[in-house]
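For this depiction, one protein chain was excluded, whereas all remaining protein chains were kept in their positions.
Labels run A and B following the written order; every chain starts at residue 1.
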Amino acid sequence: MTAARDALPEGLLRGDRRAVARAISRLEQGSDDAAALRAGLAAHLGRAHVIGVTGAPGAGKSTLVHALLGALVARGRRIGVVAVDPSSPISGGAVLGDRVRMGEHGAHPDVFIRSVAARGHLGGLSPSTRAIVDVFDAAGFDTVIVETVGAGQSEVEIMRVADTRIVACAPGLGDDVQAIKAGILEIADLLVVTKADLAGAANTARDLREMLHLRAPAVAGAWQVPVLSVSATQGEGVAGLLDRVLDHGAAGGRGRRLRPGPAASPQAERVFRLAAADPFVDTLGIACTRASAGEAEVRLRLRADHLNFMGRCHGGVVFALADTAFGLAANSHGAMAAGIDAHITYQQAAQAGDTLVARAREVSRTRRLAVYRVEVEREDGQSVSSFTGTVYLTRQHHP
Amino acid sequence: MSETLIPKVLVTKIGFDGHDRGSRVVAAALRDAGMEVIYTPPWQEIAAVVKLATEEDVDVIGISSLATDHLIVPKLMQALREAGLGDVAVIVGGIVPDEDEQQLLDAGVARVFHPGSSLPSIAEAVRALAAAVRARRATA
Partner (left out) sequence: MNKPIDAPFGLDAAAPGDAGLARWREEYAAQIGTDRAVHNRSGIPIKPLYTAADWSPGRESAMGLPGQPPYTRGIYATMHRGRTWTQRQLIGLGTPAEYNARLQGVLAAGATAVSLIPCNSVFRGVDMDASHVELLGTCGTVINTAEHMDRALQGVDLAVTSCALNDPSPFTLLAFMLAAAKKRGTDWRRVSGTSNQSDYISHYVANHMFFRIALPGARRILGDHIEFCNRFVPKWNPMSVVGQHMQQAGATPAEAMAFTLATAIQNAEDCIARGMDPDAFLPRFTFFFDISITFFEEIAKFRAGRRIWARMTRERLGAKDPRSWRFKFHGQTSGVDLTRQQPLNNVARVAVQAMAGIFGGLQSLHTDAYDEALSCPSEFGARIAVATQNILREEAHLTDVIDPLGGSHYVEALTDQMQAEIERVMGLVEEAGGMYRAVESGLVQRLIGESARRFQAQVDCGEQTVVGVNAYQVDEDRSARPVNARPDPAAMRAHLEDFRAFKAARPAGDVARALDALARAANDARDNVFGRVVEAAEAGCTHGEICATLRRELGFGHVQAVV
């Protein structure tokens, strides 16, 4: 244990700005001691209340975060902000403009803003983003705000990073309520209608309440998801939002991200942990979105560098996605499973910008061998590929 | 497992001048060259630049100066050193009279880019400076 403690840089635990920043860089860059650093942070987590803000582009996330920062600073909080901007799919570079949109708060001594480029990771959240949140937690920030890219796809990743999840929705965005896909409502702790001074805001709020009622009916004793209206530019509703956020934190939200949820099985927890520890998964940008005993679901949004010379998704990428689901499902029970055979058929080509989903399920399992079937589809249900794999179950177990 | 170096660059303006055509074009060019760029509007206070550079752990700071704002760059260099950011590379682009260029280099500025500098040459220089900064930090 002492070795892990030594891995923490001088000054980090007392919140020295430079130490915190350099530690974040080492995690972002995947330096050799990154794993040790992450392990060292583990003992110092749990004090921070992590607030995630997501929503479609144009939903007003940055303005909302700016307003929340003002309210938090006024209440004497120390806030770390992770601001995620999209990377260019062509050049891989990015202009990180979120920080500037947070205005004058960036200069406040109790605010620390770190801008992060999504680098192709789904929803903008990669294993390093999670680690950045941990750094802020360990460094003594009592509040951490994570603002995601918000591509309108399922931002389920945010589930595992934030304690309190805010989904922002602006009125008049066209399909506003329809644009909130299944999966988002299940993870939202608060729904916020931004730009509430605009016409149509009241309708949007009403539609959201109806949808909540239908898809996620209230359970007695559990947190009731509120729909709040905020006009950051007019300064209305911000204090009320912050109150509800803090309520959620106090009602068991704070630190939730670190605890396995009551519904999550040990197998699911194991799968998520294994996925997070897989460097190749990280490189490709694959996200694990669901898991249970013998089953795993992974997703990948295709980038330009996933394509072949014909501009279609490279077969190897589809294989890797299916193989990832396969491997996670096979290892979910705890025994270390090694793949010994795999077959794949390709039904249809996919292209950049598509999101692929691979779902693995167990077909058979004996003492030493197990077989899995993986279906790879586009998010709209179109079948892309089918995969069958066999594993040999070793005598070793995952720690 | 280390990623290929993606330079993190701050492009900003200190002092009074507000002409930002050059800084915006350079920020876009650096992004198109695969770098991660934090871009700010003009009139940043020196203290705010130092705080930003600290938190974002930038490799290179690009200062755009058209009027005579380069005259306070030495103050910025001093502030960076005092904050422990002496290893960050600083470049200045814009209108810098010849007789002031040496002063800037003496104050620790890595390079001065004059009007007519091509965007690819700026991107190349920034990439090299970022690599040097990372290499120095790795061994420190």
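Of note:
To be clear about the criterion, a residue touches a chain if its C-beta (ideal position, glycine included) is under 8 Å from a C-beta of that chain, and two chains touch if they have at least 3 such contacts.
Bear in mind the structure is a predicted one, so any value in this text is a computation, not a measurement.
Here the missing chain is touched by one residue of B:V25, B:A47, B:L105 or B:A138, and it is B:V25. By the touch criterion stated above, the residues of subunit B touching the omitted chain are 15-21, 24-25, 27-29, 31, 37, 39-43, 67-69, 71-72, 75, 95, 97-99, 114-116, 118-120.
Convention: only the chains that are shown with their structure count from here on.
Chain centres here are Cα means. That of subunit A falls 32 Å from that of subunit B. Contact residues of subunit A toward subunit B in the complex are 17-18, 20-22, 24-25, 29-32, 87-88, 90-97, 99-100, 106-107, 112-115, 117, 119, 279.
Across the complex, subunit A is touched by residues 1-3, 5-6, 27-28, 30-41, 45, 47-48, 51-52, 54-57, 83-85, 137-138 of subunit B.
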